[in-house]
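We show some of the complex, not the whole, and keep each chain where it was.
So that you can tell them apart, the chains are marked A and B in the order they are listed, and the count of residues begins at 1 in each.
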């Protein structure tokens, strides 16, 4: 068993806001992240896949395929988008990095299984200081 | 003459959009950067100041002062904000990185002159691949 990782990037706007709360509650919990006009980040997404090495290729899975899957199903839907408004799989959900990591896992898990490999980790880097990892 | 540099960071949303153009023109020129719901970035701002070394301190200018000036007059007005909507000194201007760099220069130039030093360069890093530098 060996692990391969692919990093992809996307730039998105978002806002942390719970519609069931008052504005004062949102401001208290989310502070400047609740700005109603949005702010944004350059996100880095690192996807880890595990599997056996195919002796014919030396690969767990061709990184060209992994890159294509991530771009087609995830980053093309997030890059230069607003996470609260533009992204179908985030609709009605809190636009936190934690929730986004779980949703990305849910999208990628079966796509990667199609390649005889197993999704192991979805890592999101929101800034150079804040990161999230989800292992299913 | 020696140069000192201070890096500060801010996370902001923006949109590239010329209100004098049709949506089709905006889409053609700005592509996905024209998304009307905004996208965002982690910006890094590197401010370069030049001057003589003060023999009493070994400093051109105390970096504590430079940091405070940048935070008070620039990054506190940009961090977790929307460059098109929330920022007084960007009102009515294109929210490009080039224009933002010029406006930051205009704010900082006289503040730094108060410290017997000279603003030399405003550098903005929008992503890990796109940068702007302005020297006045």
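A few points about this structure:
The definition used in the following text is that contacts are C-beta pairs under 8 Å (C-beta built on N, C-alpha and C of every residue); 3 or more make two chains touch, one makes a residue touch a chain.
Everything numeric here is computed off the predicted structure, so don't read it as measured data.
What's in place is 2 chains of the same protein, and the file's complete complex has 6 copies in all.
Throughout what follows, only the chains that are shown with their structure count from here on.
Between subunit A and subunit B the centroid-to-centroid distance comes to 28 Å (mean Cα coordinates, whole Å).
Residues 9, 11-14, 32-33, 35, 37-42, 79-82, 85-86, 127-128 of subunit A touch subunit B in their complex.
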